[in-house]
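A single protein chain has been removed from this complex, and every other one stays in its place.
And now, chain A:
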Amino acid sequence: MQYKDGRELKMKRVSNKQTGLIFFPAFDWAISPTHPEREERLLYTRDQIFEEGIMDLPQIIEFAPKLATVHDVARVHFCVPRVKDQTTEAHLIAAGAAILLAEQIVAGNILNGFALVRPPGHHAMRVVHGNRGFCNINNEAIMIEKLRSRYGINRIAVVDTDVHHGDGTQDIFWHDPDVLFISFHQDGRTLYPGTGFTYELGGPKAFARTINIPLPPGTTDESLMYVVDNLIVPVLKDFKPDFIVNSAGQDNHYTDPLGSMRITAQGYARLTEKLKPDIAVLEGGYAIETALPYVNMAIILALAGLDYSEVREPDYWPGRFKESPERKAQVQRLVEELLKYWEMRDKASPDPKSVNGRFYQRKRRIFYDTDYIEEIQFESLKLCDDCPGYLSIDSTANHGYGRTGKVLCLSVPFKACSVCRAEAAETYERSKKDRDYQYVYLQDKAADTFLGYEVSTGQEWFSNG
């Protein structure tokens, strides 16, 4: 790996390094008093890890969070109309915490890290009109793009272990061949957000860089370990990422009120031990009393290489859950199917029905469950032979009450060729005059700049890293 200026970047893996923790429970922030994403969520986790004296262990080092910048957010998201309209300070702190830990890891100061933060982020997509699945901005994506732009880290793997499909993260990296996104979750036919099926495999330039593992409700530790051992770990080995991120949702736990899975704290610990993520970032998990204190403890201990065998939920006994033979067989078939797709990576060509001239196009509807917004997107990717191609998204959001907004979002990838960069800039300038749009945006990751334009007032804003 190399820095942008050519210096060699060495990521040391010395075992005597510590596991970094940022614990940011946001005890003064909530979506609403009765919402699962509320102040109380990490209270019992705090009680458990403080009482255990985890922060005093020589293997652990605790950091104070800091805020992500508006540009850090704009590097990833098109927040409509602006970043400040879609984020509170709590959001910036959660994303900033992930960045801070990741930077410590890249600098070689710590072995790995866990950002135990609220609010979560993995349902936040590239375009943000409001809150989806308790998320406004995507903490992991913001951290990843910061690492890539600032430290020149290229290949990144994200393993999403939340019970809900990580549709936001999937969306953001859908066309990115250098980011492998693996998500296991409870089958989308039975749970929000209703996506994450095996046929969702990534854009034409990044085929099989998205891998979805929809597990049947009731899956236990046993089947999960089968998936990890036979699919996730082998795929990670093939991909050879420079940095592994775990979107650590904890709602696969057998007591979670939203999910219907049967994973235990021990299961989560073994999962963590096998994935060996550089960083874990907390996502969902709403069994705040019965699961979070134990699962979080188990993950921290596993990351730090400490013995987690005595972490146990009050109502758990070994052998409490037995996998049914049907589920076992079902999961094995799933793994086989996905391994086949993985073998075909780099060999598939885009569906001709989706190609229009030199552009790959798709139309999507996105529903914002928390804010009740319906968004319609026309996405179009330039099929370039020299680079991953620039992306344009024409997005209309219906907020109800007759309020709609139409915006154009242009995104230029890190490895864009000069032709694509120029073309995107040209489109941006041209679209500024299009009265159809309320806002037009140009995000140029290669130059690390962001431009926004309000058509009605002619006001333009700019930020760079």
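Simple rule for what comes next: a residue touches a chain if its C-beta (ideal position, glycine included) is under 8 Å from a C-beta of that chain, and two chains touch if they have at least 3 such contacts; residues count from 1.
Throughout what follows, contacts and distances are computed from a predicted model.
*Asks:* Which name from "N-methylhydantoinase A/acetone carboxylase, beta subunit", "PTS mannose transporter subunit IID", "Fluoride-specific ion channel FluC" or "Ferredoxin oxidoreductase" does UniProt give the chain that's left off?
*Replies:* "N-methylhydantoinase A/acetone carboxylase, beta subunit"
*Asks:* Which residue, A:Y44, A:F114 or A:Y254, contacts the hidden chain when the whole complex is considered?
*Replies:* Of these options, the touching residue for the absent chain is A:Y44.
*Asks:* Looking at the full complex, which residue from A:V128, A:M297 or A:I393 touches the chain that isn't shown here?
*Replies:* Touches the omitted chain: A:M297.
*Asks:* Out of A:V311, A:I373 or A:V455, point to the residue that touches the absent chain in the complete complex.
*Replies:* Missing-chain contact among the listed residues: A:V311.
*Asks:* Tell me which stretches of chain A touch the chain missing from the display.
*Replies:* Contacting residues on chain A, toward the hidden partner: 22-29, 33-34, 38-40, 43-44, 46-48, 50-54, 56-57, 62-67, 88-90, 93, 257, 289, 293, 297, 301, 306-312, 314.
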